[in-house]
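Here the complex is missing one protein chain, while the rest keep their positions.
Naming follows writing order (A, B and C), and every chain is counted from residue 1.
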Amino acid sequence: MAFREYKVGARMFGLAFGSSMFITLYMPAVDIASVSATTSAMERQLAFGRVGGFSYADPFLRGHGKPVTVDIVQDPKTGAAIEPTRAYVYTPEIPFPNGVRHPRILGELPSELSVSKGRMTDADEVQGAVFVVRETTREGISVPYIENVTATRGWTPEATLARADDKNRAFIGKGKIMFVREGCWWCHTLLPEQTQDWQYFGAPPMLGDFNGESPTAFGSDRKGPDLTHVGSRNSSREWMMLHFFNPRLVQPHSIMPRYDYMWGDVDADGRPIDYDAWRAAYDEYEAGNTIYPPEVPVPAVDSEARALIDFVINLK
Amino acid sequence: MAWKFDNPLGTLTTDDQNVSAKKLWNEETLGGITEDNKRLPQPVVALMVLTIITAFMITFPLWGKRPTAAIYAPYIEMMSSAEVQGKSDDEAMTYIVSQVKASGFEWQSELERHPLEMDDLRLIRDQLIKLKQQGVDLREYNVLGNQLVMANFEGNRRADGSVERFQPWWDKGYTIAGFFIIFFTIGVVIAIKRLPENEWQPTHGGH
Amino acid sequence: MKSPIMLSLIAGMLTGMGNGSVFGATLMCFLGRGKFDDWGGWGSQAYDPTTFTGFIDWSMIIFGVAFFVIVHVAVNRHLQLEEAKT
Partner (left out) sequence: MFKYLFAKNEDIPAGSAAVFFGFSSIVWFVVGTAMGSFNAAKLAFPDFVTGSEILSFGHMRQVHVLAVILGWISMAFAMAMMYITPALGNTKLWSEKLGVWNCFLWNVGLSLGLFLLWLGVTSGREYSDLPWPIDIVVIIGLLVPLGINVWMTIKTRRVQGIYTTNWFFAAATFMVIIVFTVGNAPEFFQLTGLTEAYLTWWFAHNVLGLWITPVAAAIAYYVVPKVTGNPLYSHRIGHLHFWSVVVFYSTPAAHHLMSAPLPEWLKSFASVEGVLILVPAIAFVSNLLLTMTGKWRMFVENIEIKFTITGVMMAIPLNMQGGFQQTRAINWYVHGTGWMVAHAHLALLGFSTFLEAAAVYYGLQTLLRRKLYSLGLANFHFWMLLIGFTTYWVSMTIAGLIQGAGKIYAVPYIDVVIAEHPYMIARWVGGTMVFLGNCVWLYNMWMTARAGTVIPAGRLPHELAYER
């Protein structure tokens, strides 16, 4: 029974709810917005592309509209030898990541450097562009920034892609989509807990490591190990391939699902994959009737499995 | 509202407001649902106070905080002392731990929560000595496996504009929480004191 | 009248075990950890009160039994009082 209180009550309710929203939304937002992006944040968002979940470019989360990450040792324009460089290739019409669209996200100094020194805002989505992450020193502190190498050095997306063979291409952005769509993060967090956890899973993320990334997919409950630095612990593509096809091939006690359906119809050599035959052969192996498990097909370049492996290997 | 400063809570409501409230309370049964005008039971008030005290007590020493380099400084100092030389690692470690404990170290409880072995100490030894020579505040550094890194912490600013990377005993979060609880308590006391006094009980229209 | 034994057994155990889990976890976090072998993961180790996990399981069980007794006694007394009234 509220008696006459309900009018006063409605105002009090507005005040109470409003002040709690002010403290929990407005105040942290101001703090978080003032944090500068780290090198890691720039590498992540350039590799992942714009959105990691549902978007116009990719409504069914097939991994369309994502950049390709390449490792090159030759200048794409001149062909001269250069330091090993990781470049993020955005062919025409691939949506740019949020930090490039809205430089403010990168924080004060990195965005200023990215625009003035890196000519980041000269990039054009219609034409495509190639980005790299650079570091420079300002007042004794190392500051990362994004360089639009298409503008500064004339590396076109096609020429840059051509300098990297299949081994040096990584479909990390598409792989992140697979990670989200297949719900890997329901069981594998991307956020090590404190102290003892770090000794096992590696360093925790720092402020500014996520600027521009969405979704962050930290996960909330673990049924398998944390994957924040999994690429540093295990960089074997072969192992990943077996593990994704059937985790029990490399870890008999694993409870991870099989992701064999991500191989698609054909393997890397274009041969059709006969899943029924494979599973029948595996059942024989599991029953102890054969000594060796059937061979796992190598995933095709444009398969979802390849992208997922690229993503996981590059979590460092 | 005839609010009197010398009797603030008793005069939040006027007599005629109370009369109409009682009338309403007695006559409306709200489809068979009614409610009594009982006071807040003392155990409930006590539990509420206990909860507020506990809330600060349990979070105040920041259990589970990442270990800072500062807590291991005495260990590192003792590593090179004469008493430790010639002992096996386990013996040396036991000796160091007991010595530091006996000295009444400020962050003893932190040390107990983040135990180390001699090998761990060796890994961070040189880094810690180097940081000490630089004259930085060791509380601003976390021990991260085999590395000492600047704490991942946005703290208060010093006079020169640089950021303090450790938590002050008063923290912005605690301060806000303190104010928040005070406002809440005042608000609820006002809301409750505006009701008819609790000696009066409704008859619920005979229900 | 039906006896409330099953209801107080399951609901009481559940309620108590929830509180016991919090108590056990708090105490173990406060006391800190022992050696690697004491983690108490596999098999009956998980219920050995000298291990890290086992201690909390025991505190859950003890709280559960305590709550069961409290609920059972309280409900029975209420029922007796109500019986006497009618």
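The rule is simple: a contact is a pair of C-beta atoms (placed from the backbone, for glycine too) under 8 Å apart; a residue touches a chain by one contact, two chains touch by 3 or more.
Everything numeric in this text was worked out from a predicted model, so none of it was measured.
Only one residue in the set B:Gln17, B:Thr34, B:Gln99 or B:Gln127 touches the chain that does not appear here, and it is B:Thr34. Set against the missing chain, the residues A:Ser116, A:Ser235 or A:Gln251 yield one that touches it, A:Gln251. One chain is missing from the display, and on chain B it is touched by residues 24-25, 28, 30-41, 43-44, 47-48, 51-52, 54-56, 58-59, 62-65, 152-155, 167, 171-174, 176-177, 180-181, 184, 187-188, 191-192, 195, 198, 202, 204, 207. Although one chain is not drawn, its touching partners on chain C can still be listed: residues 1-4, 6-7, 10-19, 21-22, 25-26, 28-30, 33, 36, 38-42, 46, 51-53, 56-57, 60, 71, 75, 78-79, 81-82, 85. Within the entire complex, the positions of chain A that touch the omitted partner chain are 1-3, 6, 9, 12-13, 16-17, 20-21, 23-25, 27-29, 31-33, 35, 41, 45, 51-54, 59-61, 98, 105, 180-187, 189, 191-197, 199-200, 204-225, 247-248, 251, 253-262, 275, 279.
The criterion applied here is as follows: only the chains that are shown with their structure count from here on.
Inter-chain spacing, taken between the CA centroids of chain A and chain B, is 36 Å. Rounded to a whole number, the gap between the C-alpha centres of chain A and chain C is 44 angstrom.
Not a single residue position of chain C touches two or more of the other chains.
Residues 1, 3-5, 9, 12, 16, 19-20, 23, 31, 35, 194-195, 198-199, 202-204, 206-207 of chain A touch chain B in their complex. Listing the residues of chain B that touch chain A in their complex gives 17, 20-21, 24-25, 28, 30, 35, 64-67, 114, 144-145, 147, 149, 152, 154, 176, 180, 183-184, 187, 191, 194-195.
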